[in-house]
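Once you've had a glance at the structure underneath, I'll fire off some questions.
For this depiction, one protein chain was excluded, whereas all remaining protein chains were kept in their positions.
Showing chain A:
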Amino acid sequence: MPQKNMLSLHVPEPEVRPGGTPDFSNVPIPKAGSVPRPEVNVDPRAIRDLAYSIIRVLNREGEAVGPWAGTLTDEELLEGLRHMMTLRAFDARMQMAQRQGKTSFYMQHMGEEAVSCAFRKALLPGDMNFPTYRQAGLLIAGGYPMVEMMNQIYSNERDPLKGRQLPVMYASKEHGFFSISGNLTTQYIQAVGWAMASAIRNDTKIAVGWVGDGATAESDFHAALVFASTYKAPVVLNIVNNQWAISTFQGIARGGSGTFAARGLGFGIPALRVDGNDYLAVHAVAKWATERARRNLGPTLIEHVTYRVGAHSTSDDPSAYRPKEESAAWPLGDPVLRLKNHLIVRGLWSEERHKQAEAEILDTVIAAQKEAESHGTLHAGGKPSARDMFEGVYAEMPPHLRRQRQQAGV
C-alpha cells in the first residue's frame, strides 16, 4: 500500500499573542538614507527592489539623510509637526467625546499621523483623495475646519452631511476629500476612474487612492491595479500597512507575497515602500509619485509601513488579540516624536516649545469642540431635521419618497 500524503491547511498566525513578548526582530528595517532615489521617469522594471525595501529619511539621531531628504522647508516641517499634533489632540478629544456619549463612534489615527498629514502636502488644489476612514490628516493638513469635522462626528444641526453618515465618514469636494464609504476598498477603483476622467479631459489634476493592509484583499484592490495599469491613470495608490485589520494580523491579507508593495509589480506599476512614521520620507515619496502622475508617467503604488497604535475603533479592544506593549516595541517609533526630535536636532524646536505648542493646540481643539457642541451632540441639543432624511436620495425627490415623507409627518 502506498503511503498517503495527508494534506494540511496553512493558517498564518502572528508571532505573538496577548501575554507574549512583542518581537519585531523579523521585520527588516533598512538604514535611513540607504535606498536610492530614482528619476521619476525610471523604467518600473529597474526599481523592483524598492517594493521590498523601506525608504527612510530620519535616522536614529534624528538627522535627515540620504537621497530622499530635502523635499521640505523648515517652515513646512514645523507646520507638519503641528498638523500631526493637532490630529493627535483631535483624536484624543473625540475618543473622549465618544466615551462621554456625545457621539456613537470614533476611529483614531494614533501612530499613523505622518502618513496622511505628510502626503497631503504633496498635493495641489483640485487633486482628489479617495480616503478610507483613517486619513483625517488629509483634512487637518488641508485646512478643513475642525469644527466641521466635529459637527459631522456629533451629527448635530450643523453637520455638513445632515446626520446621514456614521461619524468620521467625512466628505469635502473643496478639500479634495471624496465621500467616505463604510464599504472597504470601493474607493480604490473609483480613484482610478477619477484619474482616468482627468486624463480623458486632458486636465492636470491627479487622484489618490487609499486602502489599509487588510482591505487589499478585497477584489476592488485588484480591479484598481488592473485599470490603473491598463490606462496608465494619473493616480497614486496608497496602502497603509498598519499591521492590523481589526484583530487580523497583516499576514492573513498578505499571504506568501513578499510585501504589499510587491503586488504592484505584477501589474507593471512602480511600487515603493516607505517608513510611514517618517514624515519626511512619506512626503518625499508622495512628491515622487505625484510628480510621476502629473507628468503622465502613470500610476505608483506606495506601501506605508506603520503601526496601528490605538484600538481599531471605539468598539474594539486590542488587548484581546495582541500584546499590550506591542506598539512600544514597534521599530519605526512614533511619527510625532521622530519629527519633533529632528526639529530639535536642527535647532528649530525645543522641548519647551513643544510643550507650549501642545497646550496651544489643545486649546484650539477644545475651542472647536465647544463651538461644535453648541450646535448639538448626537443625543443632546440641535440635530438635523427628519426632513433631511428624505432629501438627496435623488437630485429631485420622486413621488414615492414625497409620499413617505408625508407619512413620516415631517
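The definition used in the following text is that a residue touches a chain if its C-beta (ideal position, glycine included) is under 8 Å from a C-beta of that chain, and two chains touch if they have at least 3 such contacts; residues count from 1.
Assume contacts and distances are computed from a predicted model.
Visitor: Out of "Light-independent protochlorophyllide reductase subunit B", "Na(+)/H(+) antiporter subunit B", "3-methyl-2-oxobutanoate dehydrogenase (2-methylpropanoyl-transferring)" or "Glutamate synthase (NADPH), homotetrameric", what name does the UniProt record list for the absent chain?
Guide: Of "Light-independent protochlorophyllide reductase subunit B", "Na(+)/H(+) antiporter subunit B", "3-methyl-2-oxobutanoate dehydrogenase (2-methylpropanoyl-transferring)" or "Glutamate synthase (NADPH), homotetrameric", the absent chain's UniProt record names it "3-methyl-2-oxobutanoate dehydrogenase (2-methylpropanoyl-transferring)".
Visitor: Could you tell me which of A:W68, A:F90, A:Y106 or A:F130 touches the chain that is not displayed?
Guide: For the chain that is not drawn, the touching residue is A:F130.
Visitor: Touching the absent chain in the whole complex: find that residue among A:Y144, A:F227 or A:W349.
Guide: A:F227
Visitor: Which listed residue (A:A51, A:A64, A:A136 or A:V192) would be found touching the missing chain in the intact complex?
Guide: Per the contact definition at the top, the residue touching the missing chain is A:V192.
Visitor: For the chain that's not shown, point to the residue among A:N59, A:T103, A:S116 or A:Q165 touching it.
Guide: A:Q165
Visitor: From the list A:V11, A:I200 or A:A320, pick the residue that touches the absent chain.
Guide: The single option touching the absent chain is A:I200.
Visitor: Quickly run down the residues of chain A that touch the omitted chain.
Guide: 128, 130, 160-162, 164-165, 169, 171-173, 178-179, 181-183, 186, 188-201, 207, 219-220, 222-224, 226-227, 230, 392-395, 398-400
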